[in-house]
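As you look at this complex, bear in mind that one protein chain is not there, while each of the others sits in place.
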Amino acid sequence: MNHLIDVRSLEKTYQNQTILASISFSVNKGEIAAILGPSGCGKTTLLRCLAGLEPISAGDILLKNERVNNVETEHRPIVLMFQEPFLFPHMTVLENVMFGLKQQKLSKKSRVQQGLEMLDKTEMSSYKDTFPHALSGGQQQRVALARALVMKPALLLLDEPFSSLDQYLRDTLRDWVCALLKQEGVTTLLVTHDKEEAMMIGDRVILLKDGNIQQQGKPNEVYQFPENENVEGMFSDGLQLGGTFIPSQYLQIASQDEQTVDKVVSQGTISSFFFKYGLCFYQVKLKEHNVKLILHSKQEFKEGSKVLIMSNMNK
Amino acid sequence: MKRLFKYGLYTIILLFLLLFITFPVVVLVTKSISAGWTFPHLFPQFFTLRGWELLKSNPEIVEAIYTTVIIAVSVVMLNIIFALPVAKGISHYHFRGKTVLETIFLLPILVPSLAIAMGLHLTMIRLGLSDKLIGVILIHMLPTLPYSIRMFKAGFDQLGIKWEEQARTIGVKRLRVFWTVTFPMLAPNIRSVALLSYVISLSQYALTAIIGGGVVTTLPMIYYPFFNSADQMVIAAFSIVFAILPILFLMVLEVFMKIYVHIVKR
Partner (left out) sequence: MKSLKTKRPYFYILPALLFISLFIGYGIFRAGVESLGSNGSMFVHYTALLSSEEVYKTVRISLYVTVTSTLLSILIGLGITRLLYRFFTSVKWKYIVWVPIIIPHFVAAYLVFILFSQSGLLSTVLHGVNGFGLPFPLVNDQGYIGVILTYIWKEVPFVVLMLLPIYQQIDQRFEDVVRTLGGNTWQVWKTVELPWVGPVLLETGLIIFAFVIAAYEVPALLGVTYPKMFSVLVYEWFYEGSWENRPLAQALMIVLTVVMVISSLIIITISKRWKKQWAKEKIK
């Protein structure tokens, strides 16, 4: 098997509460997997279990086919990065990056060399003698990443590493981190509650809700073929109709008097519209079960006008 | 207008506080160098360093300073050694009986320490700990340890557990994480704990007298007989020594902490 990490029926209970119920998944070497889930779904706990910061209640964690359930955090070749960078304030940037290397028996010279190399890769080498408090949030995250990567971890765990940054910084840093991880070939497991982030970064997505994995697979596959209602709500866009799910790409808005060969699946009222990425989107309030649906249309509709929802899925 | 009044009031209160705290100290310092500043003379007759010279030339006092500092520094170190793990345990873990334990750790300052010292007196003699520095050091732990635990706990509460977790997941062992990350980051709390336990140890008369059996001569042992009899200049100067010692200690501690962080980072 070339699975780098294999999680088998992992369970975690805390004070008689089930936080994770029988989680199984695996990540291949060099792959970036994104765990997506709403807050409270247990995704952070899952990362903490993998890092060894929380004992697991049942199941197995296999790293390179070896069971690491009882291996202490510091002995697992897994590095976890939290939401905040947690740079040690009494150490300079370079000292922070070299922090973990000291545990290995390396000469000071090679420690400095490795540290500087990694700072070069994260484009922070000009700040090597700066103390963390003088850095911006994005710079701090870069240093934290350098500190993690310099250890050459078998697996890197990222717990919403961009969520404490503002929107613009988040977008630029995300692309940059993603490219660096790919370039270094670091196997990564990223946790996020942002589905776009999961789609952009993840080679694969794992959807977690209520302590259970709902579905996992390539982002586009999961998006188009959600397996249950939870996934439909969390990840896909579309319309849930009496047991069947119609993805948004098959749906269209049509005015009531329009003649069409497509099947009418629902009716509703345009409640508002907005523009994004050069397209116009309409929010339609459906007649049945008080559902709101957002769809793009090239046709123009007025707010309040009654419309039909058509499907061309089975053509 | 109301705002101005409010700020005026604040300033007055602040000045009053300043006066309340510093005025007695200023009088004390002046008194140590003024001759003939006694009732009913409102002002000193002349200034002299005679009080300080008398103090300096007293071999008993110089000796007592050594004893006092040795005891106080040992008390500080023992406090850090005992209190740090306790505070860490109480702050970062949840376990059964925590509330009860927290109360137990407060007991030494709630129960009269004189009662304990008197109870231990005969046993200390039997164990040969009485009349020795070690006995006095141990008994000084009673009025200091609860404060140290409290102050360190506040430090650990503020720090949280994530710094240590971050360091460990990078691959550094617990003990090393403690010395290189946690300990330096607790610097403000170490400063407070050291200063307070040092001062409390310096302030003990009754406990030292009972357990030290009059053989362990700390500064307070000499200060008490001085209080009513001696030259006012000398006793004023003597009093100032008690304030200078903690300040000197703090300065030395600061240097040590700088050196420590430097070594740890290498």
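Chains: A and B, in written order; residue numbering restarts at 1 for each.
Methods note: contacts are C-beta pairs under 8 Å (C-beta built on N, C-alpha and C of every residue); 3 or more make two chains touch, one makes a residue touch a chain.
Keep in mind that what you see is a predicted model, and the values were worked out from it rather than measured.
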Contact with the hidden chain, among B:47, B:179 or B:205, goes to B:205
Looking beyond the chains shown, say which of B:28, B:54 or B:187 touches the absent one.
B:28
Quick one: which of B:62, B:77 or B:104 touches the chain that's been left out?
B:104
Residues of chain B touching the missing chain are 10, 13-14, 17-18, 20-22, 24-25, 27-28, 31, 38-42, 82-83, 85-86, 88-90, 92-95, 99, 101, 103-120, 122-123, 138, 141-142, 145, 149, 154, 161, 195-196, 199, 202-206, 210, 220, 223-224, 227, 232, 235-236, 239, 242-243, 246-247
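The working rule: only the chains that are shown with their structure count from here on.
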As a quick test, compute the distance in whole Å between the mean CA positions of chain A and chain B.
52
Residues of chain A touching chain B in the complex
51-53, 72-82, 84, 86, 88-91, 95, 99-100, 102-103, 108, 147-148, 151
In their complex, what parts of chain B are in touch with chain A?
162-163, 165-174, 176, 180-181, 184-185, 187, 261, 265-266
